[in-house]
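Not every chain is included here, but those present sit where they belong.
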Amino acid sequence: MDERKFSSDDIVNVACELLVALHKKRPRVHCITNAAAQVMTANLLLAAGALPSLTYSADEISDFTKSADALLINLGTLDAERRAAIPLAIEVARDQETPWILDPVFVNASAPRLFWANQLFASRPAIVRCNRDEFKALSGQTCELTAIERFAAFWGTTVAVTGPEDMIIGDGQCIHIRNGHPWMNQTTAMGCAGTALSAALCAVGASPFVAASAALLILGITGERAADRSSGPGSFVAAFIDTIASLTPDDIIASARISA
Amino acid sequence: MDERKFSSDDIVNVACELLVALHKKRPRVHCITNAAAQVMTANLLLAAGALPSLTYSADEISDFTKSADALLINLGTLDAERRAAIPLAIEVARDQETPWILDPVFVNASAPRLFWANQLFASRPAIVRCNRDEFKALSGQTCELTAIERFAAFWGTTVAVTGPEDMIIGDGQCIHIRNGHPWMNQTTAMGCAGTALSAALCAVGASPFVAASAALLILGITGERAADRSSGPGSFVAAFIDTIASLTPDDIIASARISA
């Protein structure tokens, strides 16, 4: 539990420091992620300064997780191979106190997936990143501030609910971010890639609450700037990667729309 | 069986209406598709106004199919997980009268895949979208108009054979489309993504014959316009998505090269 309370200015300043730290430390994030998110996740991490690895084979997942600095578990395209690998990866992460992050994609669309996701909470993800419908399915409640606070406190995790306004809740605090662009929802895997950035920021030492807040701030600003250089949701994908690769602390300070 | 006969002008007008309907109704298309087509298929559907889901796990496929508005079955990268999931998905689709569409990728290159594909016809796909070599393998005949008509009538399906000129045959009718651009064949998954658009148009109420004709018309026009904004087959992919996201009924009317 991080005792310090963060103002919105604190988050902006820490986001700037973390972006620089990523390029300097180049942490490796192991990502068990869905089939439609693998390329975007890998390219986003590379552009932001981190190194991705993507293997999801049960035989090899322990070795890959042991040498990783953070672990991302994304439940999209949850096939038998991934279902076998995920618990092994989480076990290694917990043994080594490597932070692991959960992205419970589409738990609202499949009862077996919801059951599976709920079991993972006992292994204490550092961050859960989801949209409103996924939160409702996970918690069995409406997606309101107090419900999210209770859920985060009960499981000792940070919950980041993304949408037109992102809410990041953990450590008894709440941050709201209003950066972003509608094309981020019109492009597959943009949310998944964002979760990977949260994992990368944990890997360079940020607390889960700060990592999730800083990651979603960086991504929202990247999305706005990328949209200015794009002709539609297709060219937006490449512009998003170009933008994050050259994003500066000054860009973050100039564009942040964040409140505590 | 749709009793009405469609003129080429009818198809153009209906394509315009369906494009608007997609953005309004936002149907979800569940896609069991190949590993190289997942990202392109998801992004094309999103840009055209539909919502993709891509899970191919046997445990979850029933839940995902139940809540979907159309189902796409693409036989590329046909691994054990997909082979287990496909019959389950089709069974749910048939029970619920959800239209399902078949893309028998590379059946001409593998005897086990051809055998597998042939068995699926008993479950009555609404549309089969294939190239000339795939049709020859499926039908055991040459790819000529009368052979395609016989095949379509025998299986009670619409057959769309794509190439420099697309032929759509079903309900005792035939439409020819001459829109398109050679880069559509120089880019992986463009045909697969096109099949997904046919599924999306079925999902907003078009008959299979009309959905396949309108989808291939929209895609061909998108390809021509995207090529005008591209420097080669690489930038063409992003331009294709940008173009379909902003395509208007006027664009379709102005560019259609179609005959009945």
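Each chain carries a letter (A and B) given by its place in the written order, and its residues are counted from 1.
To be clear about the criterion, a contact is a pair of C-beta atoms (placed from the backbone, for glycine too) under 8 Å apart; a residue touches a chain by one contact, two chains touch by 3 or more.
Because the structure is predicted, anything quoted here is derived from the model rather than measured.
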Quick check on the homomer: 2 copies visible, but what's the full number in the structure file?
3
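Simple rule for what comes next: only the chains that are shown with their structure count from here on.
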Rounded to a whole Å, what is the gap between the Cα centroids of chain A and chain B?
34
Given the complex with chain A, which residues does chain B contribute to the contact?
35, 38-39, 42-43, 46-47, 52-57, 59-60, 63-64, 67, 81, 229, 237-243, 245-246
If we count contacts the way the header does, which residues on chain A are in touch with chain B in the complex?
34-36, 39-40, 76-81, 83, 106, 109-113, 186-189, 230-235, 237-238
